[in-house]
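A selection of the complex's chains, in situ.
Per-chain numbering from 1; labels A and B assigned in written order.
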Amino acid sequence: AQSNVVLYGEADAGIGQRYTMDDTGFISNYSGTSRWGVRGSEDLGNGLKANFNLESGTIDLGSGSVGGNGSFNRQAWVGVSGGFGSVMMGRTTTAQNRIMGTFDLNDTADGSSALKYVGLAANGSFGGSRQNSQFQYATPKMGGFEARVSYVFKDDRGGSPNKNFLQVAGRYSGGGLTVGAAIQSKLSSAPDNRTGYALGAKYDFKSFVISGLYTQRETKAGGKGFGLGAAVPFGNFTVGLQAARLTDSANKAYEDATTFELFANYKLSKRTRVYAAYGSLNDEAELLNGSTVNGVRVRSAEDKTFGIGIVHKF
Amino acid sequence: AQSNVVLYGEADAGIGQRYTMDDTGFISNYSGTSRWGVRGSEDLGNGLKANFNLESGTIDLGSGSVGGNGSFNRQAWVGVSGGFGSVMMGRTTTAQNRIMGTFDLNDTADGSSALKYVGLAANGSFGGSRQNSQFQYATPKMGGFEARVSYVFKDDRGGSPNKNFLQVAGRYSGGGLTVGAAIQSKLSSAPDNRTGYALGAKYDFKSFVISGLYTQRETKAGGKGFGLGAAVPFGNFTVGLQAARLTDSANKAYEDATTFELFANYKLSKRTRVYAAYGSLNDEAELLNGSTVNGVRVRSAEDKTFGIGIVHKF
């Protein structure tokens, strides 16, 4: 059958000041992720489909540069789906990413996400948001429940001390409630490594949404912590507040790193929105996100950030 | 609303000898610019549109290599347009490029353009034809008049001694006449820098077109000079002659650099044309375009160039 091939993407630009900037200027990908991709699906009959996705980014609209030198470093997989669920083979987002991302109420906005700046990004704190050489299985949705398993062979991870990669994540949604959990097997036999897990819950009261996420990172230095958020919709407007804290870390200098994020989004259409966001870091969070000078990590340039801009999906 | 996404591009290849080649061989992008891109527009209602453009090139058809390692280094922007005009945010062609390019009657053909080889390219002599991190505003067309302003924050240009970038350009077309002007603010506080400007005029007598452009570059080494051209259409054929001279430069060795360009284009369709072009450089222009050997600029390989080929837009 004819493949249904779609060329798609996203573009984000605006004005603001990132934590890493000394002054106000052009920003890109502060809220969304500029990228382009091709995806498609072919009906093979008997309820079976062949699927693929190639996606390249992040595109910095400031310079046009593309992450990974223009490789398909966001998505590069082929697979099949049917009544049994779906299988993807290749580089793609992890089970955690696809299941737990929903617990950041501002979709892990790169410039301001509270969870991200304490190292506990909802969409991928366990060894990153993507993995190479994955075999990923997703169950079909069953009465509001869905789960994913992703696996990478040890030898595809560079061999010892790295281990086979196994990540399992599941989510249930029903009656306004969403709960989810993800578990990450030990990634390496190095002493800092351990089993990681994340637990999230979200409730939609219609007039507002609240969300909470607790994460134990897969490394002791990565630590443990939580995020809390609330968002209020007014027609096409949404405003929200999120906070996150690293409660515990093998690196004591980062303990109690705390971040805030205030955000507003206005939908011009289903595909296009205007955003504004503000974020702040306490001293420990500044250090955690700081740069390294002569081998010593120092605070980043700024403890506050703001951005306004536009995100257009195509 | 659904985005109207278009995949487009151009491909140019042929046979000839560039100024930089020792012998006849394969040429690409002698007259056109091989590239590919994605652009689109979404109707947001109330006369408002969201627009974007990602464009990658120049593609050398000789090897398939892509300028900027496959980044979207030609266009990478998002913006909105409406009755007020349009705003673009990102990497894109400058106001000068979009307004003044029309005064080169052979569309700044890379292999032969007379203006380009004295450093006064109609489509971008002020700090290049593109800028990163631009905010660019274009007025709507008002009775034949249109104008553009482009702005880049100083900090997005690497900070001092660089300055905020401001370029303004406007053009009027009516009754066969086109006149245009562009002005470039001082780009840096370094002593060689100054305000740049360009003035162009073109008249279409139907049986032929004449065009003239005077430019003061934004650096004293870049200098000042002019170009003159005439083109004659015969049905799908156009033949033309252009000349350019650098009348004045802080680098006296380049002064009076003079170039000629003879060109012919034959339209096979709206999208496809066959081209032939011939160009020549005087001694000063050869030096201006020469390469550097042991720190001393020497004449380029050849003082003449020619090319024949095909350009196909898709």
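The criterion applied here is as follows: contacts are C-beta pairs under 8 Å (C-beta built on N, C-alpha and C of every residue); 3 or more make two chains touch, one makes a residue touch a chain.
Predicted model only: the values in this text are computed from it and were never measured.
Summary of assembly composition: all chains derive from one sequence, 2 are present in place, and the complete complex in the structure file consists of 3 copies.
Here is the rule we use: only the chains that are shown with their structure count from here on.
Between the CA-based centres of chain A and chain B the separation comes to 40 Å, rounded to the whole angstrom. Every residue of chain B that touches chain A in the complex is listed here, in rising order: 1, 3, 5, 7, 38, 40, 42, 44-45, 48, 50-52, 54, 56, 66, 68-80, 89-91, 132-135, 152-153, 155-156.
On chain A, the positions that touch chain B within their shared complex are 7-9, 11-15, 21-26, 28, 34, 36, 59-66, 69-70, 268-272, 309-314.
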